[in-house]
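Read the structure below first, then the notes.
All protein chains but one are shown at their positions in the complex.
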Amino acid sequence: MTAPAVRTRRTSPAREALLGYSLLVPAFVVLGVFAYYPLYRLVHYALYRPNRFATREVYVGPSNISDVLGGDEFLDGLWITVKYVLYTVPTGLVLGLLLALAAHRHLRGIKVYQAIFSSTVATSVAVAAIVFFGLVNPEIGKFGDVEFISLARAESALRGVALTSIWQNIGLTFVIVLAGLQAVPDAVIEAARVDGFGPVRRLFRVTLPLISPTLLFLVVILLIFGFQAFAPMELLTNGGPARSTETLVFKIFRRQGPAQISEGAVMALGLFGLTFLVTLLQLTLLNRRVHYGD
Amino acid sequence: MAGVTFQGVTKRFGETTAVDALDLEIFDREFLVLLGPSGCGKSTALRMIAGLDEPTEGTIRIGDEVVNGVDPRDRDIAMVFQSYALYPHMTVFKNIEAPLVTRPMSVDGGPPRKLTKEERQVRVKEAAATLGLEPYLDRKPGALSGGQRQRVALARAIVRRPRVFLMDEPLSNLDAKLRTQTRVELVDLWRRLETTFVYVTHDQVEAMTMATRVAIIAEGRLQQVGRPQDVYEHPANLFVARFIGSPPMNTFDAVVRPGDGGLVAKVGGALVPLPADAGAVVDQEVVVGARPEHLEVHPDGQLDGIVRTVEVLGHELHVICEVAGHLLIVRQPSDRPAPTVGASVRLRPDPAHLHLFDAATGERLG
Partner (left out) sequence: MATDRTRGVPPVVRNAGWYVLLTALSLLVLYPVWMTIVRAISEPFVYIQEGQPFFPVAVDWGVFGTAWADGAMGRSMLLTTAVVAVITVAQLVTSTLAAYSFAYLRFPFKNVLFVLLIATLLLPIEVTLLTNVRTIRELEWLNSFQGLTGPFLASAFGIFLLRQGFLGVPSELRDAARLDGFGHLAFLRKVALPVNRPIVGSFVLITALGAWNNYLWPRAAVTEERWETIQVALRRISVARPERFNVGVAAAIVASIPILVLLVVFQKQIIRGLTAGAVKG
């Protein structure tokens, strides 16, 4: 036998709101302390420079911001970062595409190759840097004297460092492009074959356009990785020779002390602006693509 | 066991009114079907009984008590959803058990308390037995067929022995053959449980075959409520007249004119005599309705038409004619000779089964 039990009033909107807010507290506290508060302080340090002993601060104002952003250090760092991105993103994209196209087929044992290609996702930046240290370091590296990527010369050092990221990114780019390829319906490719498209034509006219959202996503990821590059530089060249591998993040990292923090803060804000632009680009491009693609 | 009462219930979602001033009494132990086209508000009305949505205005009672503001779990109702809403990661047993786990229930007339594991097990097995689910208790929903899943949803509903059962289009996900079979089983279940069933559907065949009473809803408003036969024979307005019946009622525009011995409806050039209690006035614009079985091809017929096509169904024929710009369907037994396509025919409506509706309001006249 059943009988209606306790009559409870439904949760009032006020109680639901209270619960809603309280569940957000843990995450927002952490993000507040470690994301928003630091941002605020970056702005503060951009405008107020501490003295060497961190006892006093001098107001340097917005002109400080324009000075630093227009200054050699920041512009060098920016240019080096951009170069790094130019080295790592197109190669990463092409390599990932190549490997995924090769491994996206029905062959016995293809899974083994797929596992090999994706294996570099297991490497950390530090491990990848150490691996390449052994290959390109001028003194003890096997290919240390290859001019094009020599870490000993300012002209080529960045390229040598870039090898680390390129190699490390292979796993991720492969996994992502492969997923994109696997999502293309077989029926579409077969229709293209029936229509008489040869393999090259199929690739450029059918496959690539269909996976373009995935490729775009990948480009954005690689861009962000490129902008954030730090460990390879620190481990392989320590920023040299002659600061030729000092990316923005590297320069920021070196400006933790009170005497440099003001300059570093402006640079960090510059990096923030860069990240913002890239994200904006991603959102607009991706949205347009999605509408055409669907 | 209890009935459900809607008093002046209105439900608005922002600018849209889903249910408009609904007054409906659902009697204890009846099988009431809320019937209407998609988006007419019938599901919203059902959800308000369950407490998943609250009325913007008006009161809902279950039994004698007002349930506005009462949490769904305390209304002593059970619901079967269109998609069955089974917990995909739980076994059939756990799915059926779910309503018993958190809710205190009164056992043997005592004060409500939480059931023990053994007590729950007994009830689950009972419900499973009623629906023939014993062999499947350890399976997960993913391993069951559509029909079996539906029975699990039913078992979950009956395990609590609620006083009202709510069903939201439970047959729409089944194939045609299974649907017919399940219709019979559901009515059977209703008889065995002797509990109020409130059933929502857009399929008028389901409504007519299962309901003790049908409530037709359109655009949030109750159009008519009554026994299936009454609704069929005396539709309260044009909407109901056209919605109920398959093939649908033939309707055509007409004007009321005086004629010898009473009023006639002027349809194009034809004059159709109206019964004395038609309730219409001269010059009134009306819509005349005649069901396909109440029209016949007859030389004395008042309506002139041309045969467009003849559909052979085996047990009967449907003769579809164009009359004064309307397409009318005539049901004719197979043993009568079918007219040829393209032929001119005369159609005679059965004067005892003519329906008259005001052209402006759609309301029934007479």
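Details
Should a chain be cited, it is by its letter among A and B, assigned in written order, with residues numbered from 1 in that chain.
To be clear about the criterion, a residue touches a chain if its C-beta (ideal position, glycine included) is under 8 Å from a C-beta of that chain, and two chains touch if they have at least 3 such contacts.
Everything numeric here is computed off the predicted structure, so don't read it as measured data.
Across B:12, B:29, B:103 or B:139, the single residue that touches the chain missing here is B:103. One chain of the complex is left out; on chain B, the residues touching it are 47, 50, 52, 72-73, 77-79, 81-83, 85-90, 98-99, 101-103, 156. Residues of chain A in contact with the chain left out of this view: 13, 16-17, 19-21, 23-24, 26-31, 33-39, 41-42, 45, 95, 98-99, 102-103, 105, 107, 110, 113, 115-127, 129-135, 137, 139-140, 142, 167, 170-172, 175-176, 179-180, 183, 213-214, 217-218, 224, 227-228, 230-231, 234-236, 249, 252-253, 255-256, 261, 264-265, 268-269, 271-272, 275-276, 279, 290, 293-294.
Here is the rule we go by: only the chains that are shown with their structure count from here on.
Separating the centre of chain A from that of chain B, both taken as means of CA atoms, is a distance of 58 Å.
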